[in-house]
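Below: the structure, in structure tokens.
The chains shown are only part of the set, and none of them has been moved.
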Amino acid sequence: MCLGIPGQIIEITDEARLMALADVSGVRREVNIAPVLTGEIHDLIGAWVLIHVGFAMALIDEDEAAATLEALKGLGEAQETLEAMAEGAKALEARA
Amino acid sequence: MALRGDKVTLAHGGGGRAMRDLIEEVFTSVFEPESMEDQARLMSGALTEPGARLALTTDSFVVDPVEFPGGDIGKIAICGTVNDLAVGGATPLWLSAAFIIEEGTEIALLKRIVATMKVEAEKAGVKIVTGDTKVVGRGSADKVFVTTTGVGVIPPGRDLRAEAVQPGDVAIVNGVLGDHGAAILAARGDMALSTDIQSDCAGLGHLMAAVAAACPGLRCARDATRGGLASALNEIAESADVAVEIEETALPLRTEVKGMCEILGLDPLYLANEGTLVLFVPEEEAEAALAAMRSVPEGQGAVVIGRAKPKGQGPLVTMRTLFGGARIVDMLVGEQLPRIC
Amino acid sequence: MKYAEEFRDPKAAKALLAKIAEITDEIGATAEKPVYIMEICGGHTHAIFRYGLDKLTPGGVEFIHGPGCPVCVLPMARVDECVEIAERPEVIFTTFGDAMRVPGQKKSLLQAKADGADIRMVYSPLDALELARRNPDREVVFFGLGFETTTPSTALSIQQAAREDLTNFSVFCNHITVPPPIKALLDDPHMMLDGFVGPGHVSMVIGTHPYDFIAEDYGKPIVVAGFEPLDLLQSVLMVLEQIRDGRAEVENQYARVVPEHGNPVSLAAIEDVYEMRPSFEWRGLGEIDKSGLRIRDKYSAFDAEEKFGIGYAAGERSVEEPEGCACGQVMTGRLKPTGCPQFGKGCTPEMPLGALMVSSEGACAAYYQYGGARSSEVASEPAE
């Protein structure tokens, strides 16, 4: 349920109706930005939002995203180290 | 006789002089068939070679909109039928073209379509040798439908058949997937999406000729039109009694196509293509096939996407995901509908 | 694609899977005696099958597919009402593509369209609004379907229509809410769930607190999750960690999108336009108290139920589920789709008997399409 995808606001198209152009990987669509409008409307240009059925439903929090990614990256590196060690162990075993 | 007015009226379909004027001004003056006769008479040396066979294929083209980024209905009508001949191993030679035109259609539009057809036919080395026009009332067609039927010759000894695919054979596509489907979706405007995606519409006759020359073991090829790559692979797997496994990471997809699929909840494996085919070759000929494909413009993006495996109890076509998980790549059920959940 | 592809990294997935396996062992869960984790949201179900996550996680972790697909829980009677509205000659009926194939008693919207009804698929209620502006002589009805994620879009559209005095636009409101069915599931004596993966996009609107009762009242862990595969795996890991630690908390894996208290603009719009119905019928789950929304009287001019005298208020609306359909049991986790006697026989995506076979979010369709159905041979091993 509730297909939502990240997109970037690239242009305000209708200030009165709170409409803006969002870009998703080179695909553009007009979206309503009412839910994410907290300050000056033009400040939203460049912002990343989560889009659902033509509405920008949430601003994406870059710091939170970075933190999550950092944690996942850490896990990935730890995994690599583990695997390298396992490889090394195997290699040693094989040599033995 | 110059045509009166700039739109097609029912008079242009009545079998009289107005119809003949339309046909002459719009169609035969461009296609230059051998004669005005309704029936083309054809002969080619290739046909009389012992063991040669005639190939016949037909398709009606009904694309909406009729003009779209990367092509128009005329281009698809030529390329689609040329491709159907080519993927069957035939050398495309002759085409017929039948037009069903909605009353009110602009004559200028027809002329643009016909001009595209001429260009594409020349590129493909085929001749449009006979045709037909019908005019129907407003709301009884959508601007123009084109039905092309292609005749080609299969050289002696060539026998591309899906049934020939063996476990171990390699599946290759000639380029990115889903461009046509995505371009049409955007051009239709219903979803109010705009993109720079262009239809991949292209004739694949020269590509097939190159591969056939380079790969004596070529098993079969199929253009991945309606129903996309997924349908083409399922049909081949079913005919050949094999399973097919493709690699998600190997699939060539344009970023914009991925974006559109994400937005609309679509699967690019089911998007239509008009210039993309998948072919199967024995593993030892895979490199030769790739090289041959890349030697023509339509094959620049050729890549291996998977391979045939022995058939088991399970699904015919599967995809190894990014993570090594597996998912079934089944036939599409109906048409792919954009979804939000 | 930024904020999406980073969360599909196979290496990190491998690490997460390793951790998951480790904890699964640690808590002694096995294929015979697994930990049952329900992903509430159909979007999560879809992602699990799409990436083959169910095959990658250890046997000791068993996903139960929750009632979070709005198409799947849509009662047949409501489809019939959609068809009834759509077949009025003055109506342009607009809907998300998802609802087109859901079987009604006599026909689906796709079939009604083939029979001549003017039915159009739209991407957004905004597109329906635009159709109303462009067709002043027609009645444009939008089929308002979905959970809290989608509810604000129709609320904001109705507010916009009111501002523009559009008299030919209305919404056939069938919006429902996530918490009540979860509570219903937790109250079920047969319930055997050990934890939940929470619907991230619903929480983007309502925040995380509406799930507090799951942890506080029922002692079950819940992690609000994003929709990329790493999001899902990390969330599963977090649920397992809570189980291992004996905790029952509401955690937020999807903090980049989900604010603790949700989205105030959306919540205000919902509050302004909608009110809770005393009860609402869910396919397979029956009537659930305070689980569906209706349009407030002040916006009744935009309420298709009022405009056409149709719908929930108009009396008799319950329709028996088709015979042999086990959707209810599947949706409550009591039966695997493959356990339904109709699965793959009387019920296929081509001829769905139950709604779970229609939407690609439906558990049965997902099993059929992506794995469960004929998957005995689908080998799955972690990627190198």
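A, B and C are the chain letters, set down in written order, and residue numbers restart from 1 in every chain.
Please note the rule applied: contacts are C-beta pairs under 8 Å (C-beta built on N, C-alpha and C of every residue); 3 or more make two chains touch, one makes a residue touch a chain.
Treat the numbers as computed from the prediction; the structure is a model and nothing was measured.
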item	value
Stoichiometry of the full complex in this file, by chain label	A x2, B x2, C x2
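Here, only the chains that are shown with their structure count from here on.
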item	value
Whole-Å gap between the CA centroids of subunit B and subunit C	37
Subunit A and subunit C: spacing of chain centres that average the CA atoms, whole Å	22
Of all residues in subunit C, the ones touching two or more other chains	1, 4, 14, 42-43, 69-70, 96, 123-124, 127, 146, 150, 361
Multi-partner residues of subunit B (each touching 2 or more other chains)	191-193, 255, 258-259, 262-263, 265, 339-341
For the subunit A and subunit C complex, residues of the former touching the latter	1-6, 8, 17, 24-25, 29-30, 32, 34-37, 48, 50, 52-55, 57-58, 60-62, 64-65, 67-69, 71-73, 75-76, 78-80, 82
Partner subunit C, residues of subunit B touching it in the complex	190-193, 243, 255, 258-259, 262-265, 312-315, 318, 320-328, 330, 333-334, 337-341
Residues of subunit C touching subunit A in the complex	1-4, 6-7, 9, 11-12, 14-16, 18-19, 41-43, 68-70, 96, 123-127, 146-147, 149-150, 152-153, 156, 160, 199, 201-202, 204-205, 227, 230, 234, 253, 255-259, 263, 265-266, 269, 361
